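Excluded from the complex is one protein chain; the other protein chains are retained at their positions.
Per-chain residue numbering starts at 1, and chain names A and B are given in the order in which the chains are listed.
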Amino acid sequence: MSSRKPFKEVLREHKTAIILALIIIAGGSVGSYFVIDILRAQDPKRITLATTTSTYDSGLLDYLLPKFTEQTGIKIRVLSVGTGQAIAYGQRGDADVILVHSRSREDAFVNDSGGQIPYGIHRACVMYNDFLIVGHSSNPANLQLGDNITTVMTKLKLGMTEGHNTTFYSRGDNSGTHSKELSLWSLIAWDPTTAGTDYYKDVGAGMGDTLLITYNDANNRGYTLVDRGTWLTFNDTYTILNILAKSVKGEDILLNPYGVIPVNPVLHPHIKFVSACRFVGFITSPYGQALIDAYRKNNAVLFHACFGTCNETHDCSTTDDEIVIWRPYHSEFAGLSI
Amino acid sequence: MSNDIIDGILEAIRLLFTFDRELWGIIEVSFRVSLTSTFLAALVALPIGSFIGLREFRGKKTLSNLINTFMGFPPVVMGLIIYLLLSRSGPLGSLGLLYSTSAMIFAQFFLAVPIITGTAKAAIESVDPTLKETILSLGASERQLWWELIKDSKKSIIAGFLVAFGQAISEVGAVMIVGGNIRWETRTFTTSIVLNTRMGEFGMAIALGVLLISIAFIVNYGLTRLQARGG
Partner (left out) sequence: MNLLKVSNLYKEYYKEDKSSINVLSGINFSINKGECFVIIGPNGSGKTTLLRILGLLEPPTKGQILYYNEDLCNISRYKKVQYRRKFSFVRQKPIVRNTSVFNNIAYGLRVRGMKWEEYINDVNDIIKLVDLKGLEKKNARSLSGGEMQRVAIAMNFVFSPDLYLLDEVSANLDPMNVKLLDDFITKIKQDKEKTIIMSTHDPLEAIKFGDRIAVLNNGQITQLGTPNEIFTAPKDEFTALFVGYENILSGTAEMDLKSGLTIIKINNLTIVASEQVEGEVKVCIRPESIGISKNPPSNVSYRNNFKGNIEDIRDLGNTCHLIINCQSERFLATITKLSLNNLELAINSEIFINFKATDVKIL
């Protein structure tokens, strides 16, 4: 035992130095990990897109974006959130480009920022789908597919306030769908949030969750507003829910147009504006538009491309300027076919 | 419903053994983030917690109460705070770290620090006071005493580390906000489960859930083995 100094004793006598060295190595490697992440954030070929759950969760972006990356080498990081959150991310500079569906808030986003410089520039209308009102097949409010929207909303209101046989589930999360729903109620000059009815439920959840809650309505009399994309994802699962109202000819309000807006680099200098504009160019180019039209989920069409034609399909009040501005960005994708 | 769960388990096994690139990517990110954050937190919290446990000082009770409160800090709120700090409009925005694994490590780090601090403090305090005095009277300095107490209570300290790790890997609110659930980059078990549920892909969600529970089981198994070990 006394002949040779055991290695453990050597370690013990240099304990402090060893621990310090380990801490420095660990700290150094974690530090360099952070540095790598900071450097990666500067990469101009890596942009962030804030979009709504309806576009991402439907699988459209997973289908579209690899084709964009293939052409340009630009990687897109997708944040799939509600419209309100996506717009907030744009305003704070946390996203380079946003793809959302709430026209009034999109207009506010490009027109004023509460000050002089707008948050985003040159909205482009990309595509649209439509909203549906779905509910249990017992249909206590007696909605008819041919009803115009004011009739539909009035029937629902009466079902809640007088018939007491109708429950409406609202997203209540400040999303595009939620603001659409509120604008539908304003058509009949009625505000369910202040009407004091127990039959109007504010669930504060995403579309999938709201559908699930509607489906599980205890008395089989739930209704909700849903975008077609999400509906097609779930309609096989929630078989007892049916489409009870949809857009009728000549009526735009249930149409759901999506706009894409690059965030203003004047306001946020770190915004990778060129790459963001190339993405807008891609998605509005004939190639990108054809891809959108070709996308199917469960053999159903989800989105209709509408850049430059939206004034024909619905009242989008897109100006010719916007079309002129984005056209030069299409050249990069010219001649590509799906 | 039970069919969904069985299908989920089968799906989990299938994905694991076909080496599904996305699944293994998610596993890699989850472990990288949770292990790094817990390790960093231990590096900071262990000295602090054991120091508080070792010394008597004015305001110790208040500090202990504060730590206990922060042990139950709502992860979503932590996520929001880190988001506001790292957001481009926030004080640390210029780093551009938002929506990166670094940001997730930050958030989980601050969640894990109180847990490890609290457990380290409790572990040191629960050491037999006669042992403390014996070590002191043998001539140990405060630093030498500290090292001995850490060694003596290493089991409780490792248990605290594992609890923090378990919390980190199963946490969803904070990593969702600061990580953004970006595919290939910041998607973890939990955010992926949320996404798949939202997309109606219940099979995949259950598969991921099964894996997460398996990890929790392994961690807990390790914990009980550790506590059962003699000495």
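Just so it is clear, a contact is a pair of C-beta atoms (placed from the backbone, for glycine too) under 8 Å apart; a residue touches a chain by one contact, two chains touch by 3 or more.
Since we're looking at a predicted model, the values are computed, not measured.
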item	value
Touch partners, limited to displayed chains, of the chain removed from view	A, B
Chain A residues that touch the omitted chain in the full complex	1-2, 5-6, 9, 12-13
Contact footprint on chain B, counting only the chain that is left out	128, 130-131, 133-142, 144, 148, 151-152, 231
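Note that only the chains that are shown with their structure count from here on.
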item	value
Geometric centre distance via CA averages, chain B-chain A, whole Å	31
Touching residues (chain side chain A, partner chain B) in the complex	15, 23, 26-27, 30, 33-34, 37-38, 40-42, 48, 53, 57, 59, 62, 77-80, 91-94, 206-209, 233-234, 237, 268, 270
In the complex with chain A, residue positions of chain B that touch it	36, 39-40, 43, 87-90, 93-102, 105, 147, 180-183, 185, 195, 197-200
